[in-house]
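Only one protein chain is missing from this complex, and each of the others stays in its spot.
To keep things simple, chains are lettered A, B and C as they appear, and every chain counts its residues starting from 1.
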């Protein structure tokens, strides 16, 4: 049993890393979206994560007390919602919002997160984006990364993994889930317009999910 | 002193040849005009000469008596004027019209043309297109082919050349005149917009003049 | 990439500023968050009409803000739905107490962002209704799928719903009319050359020198099939036959015919298509009683066009003929 707990510093570190990664992967994500969508996904995510990083940095400057992870995740949620646009904006925004709400109720009294809390947060995120987007597994969307990620996170937590281990399991499962979207024929989102021609490409939103979970893990490893 | 006289058959033969030549040179003339104009000269001339050939053929079918060369040239003039469009339409149209009028007064009683009559016709054509277009020699227009052609025609006639010889001299001079347009900087017509950049290309209207005079010569040789 | 812009990320903002300056008698541009409303302000007691979506489809929607049509337009980033906040603020700005109708082209992003905005508006006590526009027959309907896209038909819904709102109809009636129009219009498009989204920097898709994409979307999303470029008559046939068969339009019925340019097609070609479409409808006994030809719902500089047919009725004709005064559509329409 690990004692590791994730704090607000983890959220800040996570978002800085995510900001850097989405800037670096901007063009690659645009290319993925260009293949089966409208080519803006990298631009949307880059714009959104830039706004998030800026907002968190500004908040850190001005605020006196240390925030809870949940409070920061809520700020991330509204900033993503307000700046990403497209389909990804409300989907990731809702995911962050539900994660924030969930951690608020399951985290330790100081607001810090253990493995179980992380798993709960990821499950809530998945629930949120499914309630918005109405997609099931197998429709070639970000759900195909989030769903296995949430499940792997729960399993890791049940097995006694600490927060980092839980995130690592989630990121790994998301990666497999994103790869699994390649042969799928999309039935939700813009890629669905392609019908059978959507097969053969990874879903951009699923890849972004991987990037988010991977940076979350890296931040937790620090 | 030659006895050769040009008849209505010559005009018909000339126009059939011109029709064929402008169809064949359509793209080349478009390319010339594309370089220093708007790329339609070949299209304009081809459209016009097709209309002329059609009109002369139709007239030949229906009319009972043999027309004079002057009458045919007048039909050519109005058909060119009505179908070529652009700058070349009214210019060549006026040239043919004045040539028709001039031959009417200088040709033999039966309307047939000797060398002198041909030279007079070419001078009249030049006068016509200069009165319309206001261009002088050296402005990189069809005048740079017509002017030496008319002069060479007159010299050949004075030297006793027959109609074919006069036309051949005119065509040859026109060719040299067209070549001489290459280094010129245009000051009239669309090419003038290019200023110094118009140098280095043959003027399309001058090249069309060569084609007209060359086919006239070939028809006379028959 | 060759564009008359200052910075790929500033195009939408710069352009909106120019739009506001050029048409200050008709519209007011709120720069942050970005939305466009009528210069005359809110009309008390009138149902407000808001539309929006990704930019790059100009004049849609900002060009259709004004008396007789929209009250507000909310432009997102290029080809990206705007987030909920500007939609919410535009909704607030045009609520004259009679509620607000959201006209939404059926794209996941637009649907989700408008949905979120509507929830927030309702929470503030603004009555809202949402109308989905999904007129693109390139895609088949199927339960559980994202479904058909909203394309050029949006313009017709905006005009006719706008006339109903202007005439003082209530919230539910305006929404019902808008839904009715959305249900009576079908469209299909073709692309000859892809647009280039400023932030992407290169064409959205690649087409061979003699290939066209039939059933193209307005973001360069692919459609039904790639075929060899044929004559205007052949292309028209491929576009309009699915439209009228999906609409089940029959001999003797009346229709509005819209030939819409995608931005990079000469107007002369749109009229060539119009003539072909008209011939085809004539042959089938469908009476075209109203027409519109031009670049209205575009896809940046995409070369291509779409054909839309709206089944007309007496009511729709009356509403279509009602006065409209916007930057890009002005009565009399004929």
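As a convention for this text, a contact is a pair of C-beta atoms (placed from the backbone, for glycine too) under 8 Å apart; a residue touches a chain by one contact, two chains touch by 3 or more.
In this text, all values refer to a predicted model and were calculated from it rather than measured experimentally.
Across the whole complex, the hidden chain's contacts among the shown chains comprise B, C. Residue in contact with the omitted chain (choice from C:231, C:245 or C:313): C:231.
Residues of chain B in touch with the missing chain: 30, 34, 37-40, 43-44, 47, 81-91, 132-133, 187-190, 192-195, 197. Touching residues on chain C toward the chain that is not drawn are 2-7, 11-12, 14-19, 21-26, 55-56, 58-59, 63, 190, 192-193, 195, 209-210, 212, 229, 231-233, 235, 257, 259, 263-276, 278, 291-293, 295, 298, 300-301, 303-305, 325, 330-332, 334.
In the analysis below, only the chains that are shown with their structure count from here on.
Chain geometry summary: the mean Cα position of chain A and that of chain B are 77 Å apart.
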